[in-house]
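Heads up, one of the protein chains got dropped from this complex, but the rest are sitting where they should.
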Amino acid sequence: MLTAEATGVCVICPTPFTPDGALDERSAATMTEAYVAAGASALTILGIMGEAPKLDAEEAMRLVRIVLKHAGGLPVIVGVSAPGYAPMKALAQRAMEAGAAGVMIAPPTGLRGDDATLSWLQGAAAAVAPAPWVLQDFPQANGVHLSPRVIAALAADPRCVMLKAEDWPGLDKITTLKAMMAKGEMRRIAMFGGNGGLFLPEEIARGNDGVMTGYAFPELLVRVVGLVKAGQMDAAMDAFEPHLPLIRTEHQPGLGLAVRKYVLTRRGIIAHPTIRAPGPKLSDATRAEVDAMLARLARRDPVAMKMAAE
Amino acid sequence: MLTAEATGVCVICPTPFTPDGALDERSAATMTEAYVAAGASALTILGIMGEAPKLDAEEAMRLVRIVLKHAGGLPVIVGVSAPGYAPMKALAQRAMEAGAAGVMIAPPTGLRGDDATLSWLQGAAAAVAPAPWVLQDFPQANGVHLSPRVIAALAADPRCVMLKAEDWPGLDKITTLKAMMAKGEMRRIAMFGGNGGLFLPEEIARGNDGVMTGYAFPELLVRVVGLVKAGQMDAAMDAFEPHLPLIRTEHQPGLGLAVRKYVLTRRGIIAHPTIRAPGPKLSDATRAEVDAMLARLARRDPVAMKMAAE
Amino acid sequence: MLTAEATGVCVICPTPFTPDGALDERSAATMTEAYVAAGASALTILGIMGEAPKLDAEEAMRLVRIVLKHAGGLPVIVGVSAPGYAPMKALAQRAMEAGAAGVMIAPPTGLRGDDATLSWLQGAAAAVAPAPWVLQDFPQANGVHLSPRVIAALAADPRCVMLKAEDWPGLDKITTLKAMMAKGEMRRIAMFGGNGGLFLPEEIARGNDGVMTGYAFPELLVRVVGLVKAGQMDAAMDAFEPHLPLIRTEHQPGLGLAVRKYVLTRRGIIAHPTIRAPGPKLSDATRAEVDAMLARLARRDPVAMKMAAE
Partner (left out) sequence: MLTAEATGVCVICPTPFTPDGALDERSAATMTEAYVAAGASALTILGIMGEAPKLDAEEAMRLVRIVLKHAGGLPVIVGVSAPGYAPMKALAQRAMEAGAAGVMIAPPTGLRGDDATLSWLQGAAAAVAPAPWVLQDFPQANGVHLSPRVIAALAADPRCVMLKAEDWPGLDKITTLKAMMAKGEMRRIAMFGGNGGLFLPEEIARGNDGVMTGYAFPELLVRVVGLVKAGQMDAAMDAFEPHLPLIRTEHQPGLGLAVRKYVLTRRGIIAHPTIRAPGPKLSDATRAEVDAMLARLARRDPVAMKMAAE
């Protein structure tokens, strides 16, 4: 089970497809194993990056089962966001029965005002009971602002175990929420960043417990989290900086997932960079830019060295 | 099969639920029969007003089957809009196998620019093949602008049989599209308005072939369409005006569906006004206002008289 | 001075232009006098409908002075909304010195969350001191949700004298705010509706003190407000219904202002229907529809009879 004491790197998994658009079950297995080997402390599937709305209910459950089978006992969080409670409830129930550790919920577009947002999310939390749940704060995707007051009210639910904090700018919000926890104005829950890791060193330094994102080199995320927590901010920045150009490139809305799948394919973590239609395609120019970034990275970072040798 | 020669009133059906939130199969049947009796020439289910995203795939298909069974041979259009092609394809296929006459497609939020919008919708049209399809132009719900140029390009697909034209303001767009058809710059497809009927007389006068909306008195829609087509615009306005306060009240975003289900319940067309969570609830004040509107309507419109007598 | 005891009809004035786009000073005068004669209890200029962002500072002040000169002592409210406080402060100061009764403030697009919205508006209120001010709640235009909690907090400022309540749907919000005032949870301020008068009878019945809108027949607004306040709801609806088709047509986003200026020109209230570029133009078809509505109205409503006689 997922708890409010979670720490480390929770890798957001893409959903791998074969070139003809079918679920790539074999890649789902190898990817899961690669993330475990990279030092992940948990995995998330069927999030916004996981092309969840493009899957039907059976495909979603097949992916859940494969990842669970290969996760080596790591907690697996399943994204269940939907405009209605009924499909959320159904997926949460099936995922938890299959062995998931918890579910993740983001509000839908169109919610207006603190009160309506709080009420919608409280209903969603009730719908996924008895699963532990992660609140995703990602206004860039859904336009919904979660104020610290609303987050604190949601965190009062004992099943709310984690905030995926990816508001942007978001660092001062982390500081505000940690201060509220320290003063007892908010129940302590785990705080994990996102946004592709773009502000990872600062997020951890501000008090986040970990990061939940899908950057194609999760080893780097593990290393940076460890260094910052050990108080070695400068060493963390030394490790972080050479990756920042690629992190920035994976962080682009829409296109970023295509970049990420391409890198994962280059690394051998999945077999195909396919995005299920409709979705962006990498241009030759972008692919060449990513290749250059990977070559450069391989010269500078031992994490990336193995790939470059190939 | 749905064709580009469709005319008349295509009633958008809500999805009826029992007070505990289950699909109300009995009401689905009575509602379908009531709409047939009211003079509908077609029915649409699982549209935006049909709470489609709150249903799971099995419930959606159950509703499809019940409505088809009671539709007395009228064409039934099934909304299949989704962010990904795979679920659209799956639902279109099952619905057409069950006997649907066609499907309806609205673009998802977030599309930017004529080219991307055209490309997304062409992909969607391919995904639902070989079903005839209706293009829904409803930017108030999804923020996607469909220019006349894009609509004409989509209409070139022989399976594109109808535009549900509910841009707002939208009357000049109807005129523009009809002129393009007249000049041969656009393939002729059926044009049906929407927006709850708020501009129904003008829409028909501008050249629309019919209307696809869910106003709780479809008899009134039938009457107005007939009068305008017969050139009796003033008689059409005489019929329309007493209903306009209620049309306006049903047209409110979000809340409107709750009003409509309440009126349908008062009319005995469905058994319960339940909206599946999450959704708006009618306040006592709103209910009293709607009751007053219905009482007033009953005094003035023979269509509504029967209800008032009860 | 504008006070929290304001009632009646506050007419939103368009800004009249000559066909070449210059400020039409003569029409500004005749329009003001026509609104006074129609029974307005106050006037608002330079609002969203007043094309304020298309005027430069000198033109704005010229309009302020003309309207003040012809307003016959009625309170004149000046819209001062802007993205920064400095221009708001400058315009508020000049307008109040010229004799305005108060200013109106709407939040800019892009504010996120109750706290940021409250803080922005408190800063704006400070910037326009010592002017009495009207809070405009119009999310359709700016995307900013004002929760009852935020409105109540703003109303605690003794210079906050009025809420222009045009959220949509908005009737239950009126009821909520009136209940908060009744319970002492919110300072009593004047509540005026908007939205072109589309829900005017219900708004007054819910407790609004008046309406602030620019429907081209303000006499009708005066009559409806009076009838509802006198408890004659049915008579109010009898007066309201024949106007509802035109109210609906003037209420369309963007295009509505062009319709309104056309009607005001037909009525002789302003000399030209010109909208300063960039802006929508009326098509011949729309003009014909409006003409038909006016002819129909003239047959049915004594208010409109004089116009029809010409």
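The first chain written gets the first letter, and so on, giving A, B and C; residue counts start at 1 in each chain.
Here is the rule we use: contacts are C-beta pairs under 8 Å (C-beta built on N, C-alpha and C of every residue); 3 or more make two chains touch, one makes a residue touch a chain.
The model shown is predicted, which means the values in this text are computed figures rather than measured ones.
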Wait, the hidden chain, what does it touch out of the ones we have here?
A, B, C
Of the listed residues A:F17, A:W120, A:F199 or A:Y262, which contacts the missing chain in the full complex?
A:F199
Looking at C:G73, C:P130, C:G184 or C:P278, which residue reaches the missing chain?
C:P278
With the full complex in mind, choose from A:G73, A:P130, A:P169 or A:G184 the residue touching the hidden chain.
A:P169
Note that subunit A touches the absent chain at residues 168-169, 171-172, 175, 198-199, 202, 205-206, 233-234, 237, 240-242, 244-245, 248, 252-256, 283, 285-286, 289, 292, 296
Spell out, residue by residue, where the missing chain touches subunit B.
112-115, 139, 145-147, 149
Go through subunit C and note every residue touching the omitted chain.
21, 51, 53-57, 59, 82-87, 90, 109, 119-120, 123-124, 127, 276-278
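In the analysis below, only the chains that are shown with their structure count from here on.
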Which contact partners do subunit A and subunit B have in common?
C
Are the interface residues of subunit B and subunit C largely the same numbers on each copy, more than half shared, or largely different?
same
Quick one: subunit A and subunit B, Cα centre-to-centre, how many Å?
38
Rounded to the nearest whole Å, what is the centre-to-centre distance of subunit A and subunit C, using the mean of the C-alpha atoms as each centre?
47
Length of the line joining the C-alpha centres of subunit B and subunit C, rounded to whole Å
33
